[in-house]
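My questions will all concern the structure given below.
Every protein chain except one is present and positioned as in the full complex.
When the chains are written out, they are named A, B and C in that same order, and each has its own residue count from 1.
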């Protein structure tokens, strides 16, 4: 139930794997990671939410914060998520319109490839 | 985590299958069952504790109460238990000396057969 | 008549405890399984909001959450002690409250990273079956409720 974070870069796209609960308790760690990635010049981020059990508005805040940071560098922050309980939170808050949300890492990579 | 109770009689021995947590909340149901069995003339009881996740002193009280009832009819109340966390509670309270405790239903049935 | 009351200091870890308790009691009270996720999230939002507000304004004060079942409803009340005026102030220090949600323009309207309180309330409003918010000079009280089994706690 704690947060596990992992990331790797494939062809200019940095995939961030998130597992566990993103809430007021763990969100600071995700924020640090996103800031760190951007500071190191990774401006195209794909956050895989498939193993996220719980997401609250603090977690949303961190994702939005990350989005703002990469946009300042003409970058992107997109999500992989098919879980209804998590999608619901993006829908409630209107954030489905703000984030690109894909059904799988592959789908996101393809879309990203086309954009380049 | 709630309590599931089941029982059947094989050759004068009534086997009570208990699953879940025996605590202050659920113990009354086990007590009722034991009283009911004794009232219906089942004086040799074997309580299978292998699927019990949690046992507290209220649960011990119910088992001791059952033992007193069957003894009033020259009966027996014995237990099947191999779980260390449950055995520990019998040990702490000195009740390992009060109850016959077996490693399996088969072992208990054999011992019971010899006693007859 | 609150049958369970939890008081905790303003630490993020305790929000998890509050979620855990609320979900467990909701289940026991007979709230439908399908609604338990909503209870967990809404209660978490209300408590996170309270913790963030306390950390800014009164880190030493405890936050209170009351849980009760009353005539077939599971009711949760979260009470904080952070003055509401200051909370508005905190918004102004950032980039204004994220009230209007309109598409891609949103991101720029949002407060930096933290204090998603406006979102929190939106989430609660969307998830709780019934919500009432009572702002006062002494703090905010959020009362939420969901349908539960008529018998509730008393069932043994």
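In this text, contacts are C-beta pairs under 8 Å (C-beta built on N, C-alpha and C of every residue); 3 or more make two chains touch, one makes a residue touch a chain.
Computed from a predicted model, the values in this text were never measured in an experiment.
Asks: Even though one chain is hidden, which residues of subunit C still touch it in the full complex?
Replies: Subunit C touches the chain not shown through residues 3-9, 11-14, 16-17, 20-21, 24-25, 28, 62, 153-154, 156.
Asks: Taking the full complex into account, what residues of subunit B touch the chain not shown?
Replies: Where subunit B meets the chain not shown: residues 21, 23-25, 31, 54, 56-58, 60-62, 64-65, 67-68, 71, 85, 89, 92-95, 97-98.
The definition used in the following text is that only the chains that are shown with their structure count from here on.
Asks: Whole-Å distance, subunit A centre to subunit C centre, using C-alpha means?
Replies: Result: the chain centres lie 25 Å from each other.
Asks: Distance-wise, how many Å sit between the C-alpha centres of subunit A and subunit B, to the nearest whole number?
Replies: Taking the average C-alpha coordinate of subunit A and of subunit B, the gap between them is 53 Å.
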